[in-house]
Each structure stands twice: as C-alpha cells, then as structure tokens.
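Since the structure comes first, as structure tokens, the remarks are kept for the end.
Only one protein chain is missing from this complex, and each of the others stays in its spot.
Letters A, B and C mark the chains as written, and numbering starts fresh at 1 in each.
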Amino acid sequence: MEATASLNERTEPTQSLVARQFDDLEQQRGAAELGMWIFLATEVLFFGGLFLAYTVFRSLYPRDFAAASHHTIVLIGGMNTAILLFSSTLMALAVRAAELRNQTTLIRLLLATAFFGIVFMVLKGIEYYKDWTDHLVPVLNFDWHSPNPGPAQIFFWLYFAMTGLHAIHITVGIFVMLTLALMARTGKFTTGNYTPIEIAGLYWHFVDIVWIFLFPLLYLAGHR
Amino acid sequence: MNARVATEIDIRTEGEFARESYLSEHTVRSWLLTTDHKRIGILYLFTILIFFAIASVAAAMMRIELLHPTGGLMTSETYNKLFTIHGTLMVWFFLIPSIPAVLGNFVLPMMIGARDVAFPKLNLTSWYLFVFGGAFATWSLIRGGVDTGWTFYTPYSTTYANSHVISMAAGVFIAGFSTIITGMNFIVTTHKMRAPGLTWFRLPLFVWSLYATSLIMVLATPVLAMTLGLISLERIWGVGIFDPNLGGDPILFQHMFWFYSHPAVYIMILPGMGVVSELIPCFSRKPIFGYPWVGCASMAIAILGFLVWGHHMFVSSQSVYAGMIFSVLSFLVAVPSGVKVFNWTATLHKGSIHFTTPMLYALGFIGLFVIGGLTGLFLAALSVDVHVHDTYFIIAHFHYIMVGGMVTGFMGGLHYWWPKITGRLYPEIWGKLAALTTFLGFNLTFFPLFILGYLGQPRRYHVYPPEFQIFHVLSTAGASILGVGYVMPLIYFIWSAKHGRAAGPNPWRATGLEWQTSSPPPKHNFKETPVVTGKPYDYSAEKDVDLDLANL
Amino acid sequence: METTTHPPKTYWKTCGALMLLLALTWTIGYADLGLFNLILALVIAITKALLVALFFMHIKSSSRLLRLAATVGVIWLLIMLSLTLSDYFTRGWVPLNH
Partner (left out) sequence: MDQFHLFPPQASTSAQEVDHLYFTLILISLFFITVVFLPILYFCIKYRRGSAADRSNPLNGSNLIEVGWTTLPTLMGLALFGWGAVDYFRIERKPANALQVQVVGKQWMWKVQHAEGKQEINELHIPVDRTIALTLTSQDVIHSFFVPAFRVKQDVVPGKYTSEWFKPTRPGEYHIFCSQYCGTQHAKMIGRVVVMQPEAYARWLQTGEQTESIVRSGERLFYDRGCSGCHSPNSKFHAPLLQGLYRKPVPLADGTMVTADDQYLRDSILQPAKQISAGYDNIMPSFSGHLTEEEIMQLIAYVKSIGREESPDQGKP
C-alpha cells in the first residue's frame, strides 16, 4: 500500500470508477474480492447448519436415510449436477471475457449461464412435482409406508430445506446474471472495472460447489 | 503512533471546524441516507439506547418482583416474558452492536487512517437491517411477548410455547445479517485500507479486538440464522427435527445454538477488552506492556472461543467424553484473557496515572472482569458446573462479564471518544461520580447472586423459597443504585453535546490516528492520508503531560 | 492482486475432469461397497469442489489472504461437525460404576 494520494490528486482515467473511500482501482477490487470470499465463508456456515443436521440424523438413522434417499430421482439430480458444472465453466469464461474487455462474448456468456440456471430450475421444478405426486412432501402430503415414518420425514424435510435453499441461491444468481448482462450492454464492465462480474462468478461457483455435495448426500445415499 | 500530518489542523478556527465537520448537515435526509461511518455509528448509538432502555425496564420490573419470595406483582407468564425481553434485547439489540457497531464504526476507519469503511453502503444497509430486525422483535413484544427465554430451547420453543416465537426469531435472524455485514466490513477495512506504514503490529489494540470480534460475527452468526430459521419452520410445520416424538433430537438444537451463542459472548467482551487496551496506556502515559501478546490474545480468544460451546451442555445428556473435551478447552480459553489482565496491570507500573472518568471505567472493567473470568473457571470445572448450571451463579457470572465487562468498557470508550464524537467535553466530576456509582451498584446487584446460585436458586424463577430472600433484596437494592449510575451519564452527555467546553482535536493528548484530526472530524476524516512511522502508544514525548482535568 | 488472464483451455480441461468425476460418483452410487460408498462419494465431491475453487475461482493463483478466506469457512464447518459428532458418537460409552 503506497497510498499517499489525497482525494484531489487522482488523475488516471479510471478514477471515476473508484469509490471515494478507496485510493485506486486495485484497492477497490481487492476489497470487493476479499469481501466476497468472506461472504462465501458465511454462506458455508449458513448451509453448514443444515449439513450438520443431515450428518447427525444420517448417523442416527442410516437405514431410514438410505431407504428415503432411494425415492429421489437420481437422473434429474445427476443431470442438474452436469448442468451446473457446465454453467460454471461458462461463467469462468465470462469473467475472462470481461477481463479481456470483450463485450459481446461477455454478454453471450452471461446469458448462457443464466439460461442453464433456468434449465436447472425447470428440472428441479419437475422433480419437486414428482415428489409431490409421490407423496414425499413432509407435512403437506407425506405418506410413508412404514410404522415409523419420522426419520424418513426428516430426510425429506432436509432434502427440501437444502435443495430449496440452494434453489433460492440459483434464482438469485439467475437474476444477477441477467442484470449484469443488461448492464454489460452499456460497456460498464469492459472498460477496466470488471470486479462485479468477478464476484458474481465467485457466487455462481460457490452455488455450484454446494450442489456438488448435495448430489451424493441426498441422491446417492440409497441407490446401491 | 508517530504520525505526520501535513496540514496544520490546530490553527483553524471554531467556525471552520463546524463548517467541515461530519455533523454540519442537519437534515433528516442527510442522516437517514448517510454512508459516513461516523454518522452510522451515531445512528446505531441512538437505536441501541432505545433497546437498552426497554430491556432495562424489564430487568427493573423483574428485580422488583423478586423482592418477595412469593412475588405477587405479576403472573408467572408476565415474568417469563420479561426475562425473555431482557435477554433477547440485551444480547442481540444492545450488547452485540454496542461497542462494535457504535464505537467501532465511529473510530475504526479513523484509527487506521482511512476515509471510510470498505463498503459504506453496506454499512448503512446493516443499520437498516438492524432497525428492521428490532422492529420485528418489538412487534412480537407488542403482540404479547415471547416466553421462551433468549435461548429458545426446543421442544419448548417449537411445540409448547404459546407466544410469538416466530416474529422474535425473525427479528433476531434479520439483526443477525446486520451483524454479519458489520463484521465483513471491519475485516475488509482492516485488511485493505490501513494507512501507509500502519503494519499489523502497529495497529491500535482496539482494532485487533474488533478484527477478532468480526471473525466471530462472520463465522458464528450464519449458524444462528439457520438455527432460528429451523425453529420457525418447525413451529409452522412441525416436521420434527427437534421433536423426539417424530424422531428428532432437541439436543441437536443446543449444539447449533451454542455453536453460535458461546462465541457470541466473546463478541460481547472482546471489544470491551480492546477499549480498555486503549484507555490504560493513554491514562498511564506509557506504552502497553507486551503489545503483541495482548493483540494475539484477542485472536486466540476468538478462535478458542469456537471450541468450547459444549460447556453449556454438561448436564444436558451430552456424552461424558464430549463434556471433558469441552471442559479442558474451556480452561484453555481462560488463559489468553488472563494474559490480557496481567499485561494491563503491568502497564500501570511506572506510569503516570490520571484518574479520569475513562480510566476509572477501565480500572473498574479489570476488577469486574477478573471476578467474572475467575467464576468462569467454576463453570468450566465439570463437577462444580453440574451443581451451579442454570442457577443464579451463572446469572452472576455472565453479568460480571457482560455488564461489568462490556457495558463498563462501552461507557469507558464512550467517555474517551465523546470529545471526538461531539467536539465537546463532558463534565469530568459528574463522570467520575457516575463511574463510582455504577461500580458500587453493580457489585451490590450481582455479587450476592453468586452465593444465591451456590445455594441452589435456579434461574428464571419468579417465586422462590423464603430463605433466599435476603440475597434478592440486596440485589434489588444494588440494581436501583446501578440504574442511577446509568441515568447520570445520559443526562450529562446530552447536556454536554450542546454546552460542554470545546474539546480541541486531542484533549487526552493521545497517540491514535483518530486524534490527529479535528473534533468533530471532517467528513472524510483526514485532510490528507496520514503516514505512520512508529509503534503504537508511544507516549514517551508526552509522559509528563498534565491533562489538567480538574478544570473540565 | 493478480491480473493474469486464464487461458480457456484450463477451463475446458477442468470442465472435462468435473464431468468425468460426476460420471464416476454416479456409477459408484449403484455399487454396494458398504461404508466405502459414503467415503468415495465424499472424496469425489471434495475433489470436484477443489477443482472448482482452484481453477474457476482462481484460488490457485490467488494471494495467501484469499486462500485463507476461502478455507476458513470450511475449517469452521469441520469444527462444528467434528465437535458435535464427538458428542453423538461417544454417548453410551460410559461403563457402569461397580
């Protein structure tokens, strides 16, 4: 940090992009990046509460969890994993496009990322509908043919809580991508300050990572 | 800290100060839409005082009810709601934001020579979230209150409680995000916005303690949010993850709750320690003893603090072996706190001690914190905890830490930075009187409760066996003195904000960067970014200064 | 802060590896390996997460500070899991007092 410049001494052309509390673009970008990573750490622990509950109940009721997991739709879960991994790749390329100041590619890639997010949500919706018709929704229509349905209901509660919270994150992500694509049309991110694209990318990758864990834990626990 | 500041600030006139001070705009809009960290700190100050007032009234009503063994003033339901109000508001709407969001917001950027925090808009958002969360909490009070206690233990809170748990949980949930944002802001600010030359081991210890606190805020609060979310959904849908009749486990709730709430008590003491680490060197005119040890102790407390939550569960039917792990770690977490106390004591040696109001609070802090900390050892010792768990011993212990520690630290810090915040001095003689009153009132309120707790008086009882009465009477008497001790500063602070003597940029002749700018500071804190060239707390040049406080 | 541009080849390679790992975990999910089902599933998931973090999120070329920020949440999650499970797994170990 060799930041001795006072407010009025800024002369570089990028200065208009720098908020008043920062000395230069570099410092601003570093702050945003660090802030995003810390936000992601809080997200890890936010989801972590559910992962803890999952771990505890799976260790208490391994058989019920395996049996319940058997009723999830692995095909959709697996396809959705592939979709998210692919969209994450596109997002990484989008960040690169912004870095290279390639406006057209950036907009296309952002839209593609959002598109795959939407596909994910559609598949998820189909799956939820199937869960509903199979009477797997706790409280609302849960019907489990066992004298002791409690643990299976807990499994499906955690399944809906975890995938639901994840779906909320995907939805937010889709809106972020669409907004950024809209903003990118003004050339906002291709003049040197692509930090918003970068941290949106971090967010999208994080949501992807959460799903990477949800897939084996929720879908594959009972399919042997 | 040796800081060269290019501009001669002292030669400006009063009028010039007023014109460029952060306080110079007066419109409501200029306050509600401000992104200035100093103004946000003041917004927080007013907000938490409202919650402090409500929670204090609840405490006063409880103490009056407890004067007589059979109560009679209120129904048990009312009493249960009062201690829930007291607990939730004090913890989440007063203590947690007290030093970090008020004093931290105000001085942290100035202490590191920055123009603002890293994310000023998020900073304002955090205040709005806090108010919004507070509104939810207040709404649950208006609708009839909550009777679960601040701990929300399941299955009582999820299945049996007949009160407005969800809106209270929602309030705390929302306020939790305001805490997370504050923590995130402080961490990034400390990492990225330090003035040139201000290396980590030149940082004021208050910054170290805020950094450690922020770590806890960021890493613990999300788990609380998830836990409260699960409680609310459980109340609505009754799926049963905390209900043993449906295969759930109420002990899991306790693990999740204390994973947050134990580290959270360090949110409620670390910043107080940070303030004291500023006050002791300043009023001893001497560098702090063992600077790196005090700074690292903050980090050690923050990290170890995450590993001890199970000591709230020694009699909960938790595994005996897990209990032992948590017990030994609880003893270890006491060590860095002890190291801090020893270093503060050693700082006094060969100092030139000024007994100003902030210094009285700092010394009071050490006294009360030592007692609070030592009684913590009683609770970490497994077999003794079995007896004193959930009794008044616990009540006494954590009030010594939270009120004796954090609130005393907050008052000390508020007096210390008041001239910086308002540009005016408070009346010193009244300040000293209030500090002494608080100290005496506090001890009378809470010391008898240790004895009462060991005798076996359980907490959350509005009626009790008659042989406990004497201790309750003493405690209530103390509480009324304590109340006076808190009202006095309120009055003279308000008075001094208008009529106090002008303070000048550095009335304490202190070394921190925040004292290198005018009081009240200009909008962007510094005319020119300061450059730091030396160690903190270098009072060598000002060792023999006489702060001449008798005249203030 | 690094500003190196990452070649698209890296991204496509990572994507390929991720897809392969997905196929692997999916296949293993149908085999009965006892406890190893869970262990392998988690090992593969962690590998995939690491690939995403290292290459897509650029942790591989990031500063030490960002690496620390990226790991701290995970470490704290592990603290929460391990200490909580230390309770659940050791209940009922206590022998009778004769």
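Heads up, the rule we're going with is that a residue touches a chain if its C-beta (ideal position, glycine included) is under 8 Å from a C-beta of that chain, and two chains touch if they have at least 3 such contacts.
Here the structure is a predicted model, which is why all the values come from computation and not from measurement.
Participant: From the list B:V463, B:M488 or B:V531, pick the residue that touches the absent chain.
Facilitator: Touching the chain that is not displayed is residue B:V463.
Participant: Check the options B:W31, B:F132, B:F331 or B:F447 and report the residue that touches the missing chain.
Facilitator: The one listed residue touching the chain not shown is B:F331.
Participant: Among B:Y22, B:Y44, B:F289 or B:F398, which residue is in contact with the omitted chain in the full complex?
Facilitator: B:F289
Participant: Go through subunit C and note every residue touching the omitted chain.
Facilitator: 92, 94-98
Participant: Tell me where the left-out chain touches subunit A, residue by residue.
Facilitator: 61-64, 146-148, 150-151
Participant: Which parts of subunit B are in contact with the chain that was left out?
Facilitator: 76-77, 80, 147-149, 151, 153, 155-156, 159-161, 244-245, 247, 249-251, 284, 286-293, 314-317, 320, 323-324, 327-328, 331-332, 334-335, 338-339, 341-343, 345-346, 348-355, 363, 366-367, 370-371, 374-375, 377-378, 380-387, 389-391, 451, 454-456, 458-467, 469-470, 543, 546-547
The rule is short, and it goes like this: only the chains that are shown with their structure count from here on.
Participant: If you average the CA atoms of subunit A and of subunit C, how far apart do the two points sit, in angstrom?
Facilitator: That pair's centroid distance is 16 Å.
Participant: How many angstrom lie between the centres of subunit A and subunit B, each centre taken as the mean Cα position?
Facilitator: The separation of the two C-alpha centroids amounts to 35 Å.
Participant: Return the residues of subunit C touching two or more other chains; collapse runs of consecutive numbers into ranges.
Facilitator: Those would be 65, 72-73, 76, 80, 84, 88-89.
Participant: Which subunit B residues touch at least two other chains?
Facilitator: If we look for residues of subunit B contacting two or more partner chains, we find 191, 219, 223, 252, 255.
Participant: Name, in rising order, each residue of subunit A that touches subunit B in their complex.
Facilitator: 1-7, 19-23, 27, 30-31, 34-35, 38-39, 41-43, 45-50, 52-53, 56-57, 60-61, 138-139, 148, 150-151, 153-154, 157-158, 161
Participant: Could you list, by residue number, the parts of subunit B that touch subunit C in their complex?
Facilitator: Residues 191, 219, 223, 251-252, 255, 259, 306-307, 309-310, 313, 318-322, 325-326.
Participant: Which subunit C residues qualify as touching subunit A in the complex?
Facilitator: Answer in residue numbers: 1, 3, 5-6, 8, 11-12, 14-15, 18-19, 22, 25-26, 28-33, 37-38, 41-42, 44-45, 48-49, 52-53, 55-57, 65-66, 69-70, 72-74, 76-77, 80-81, 84-85, 88-89.
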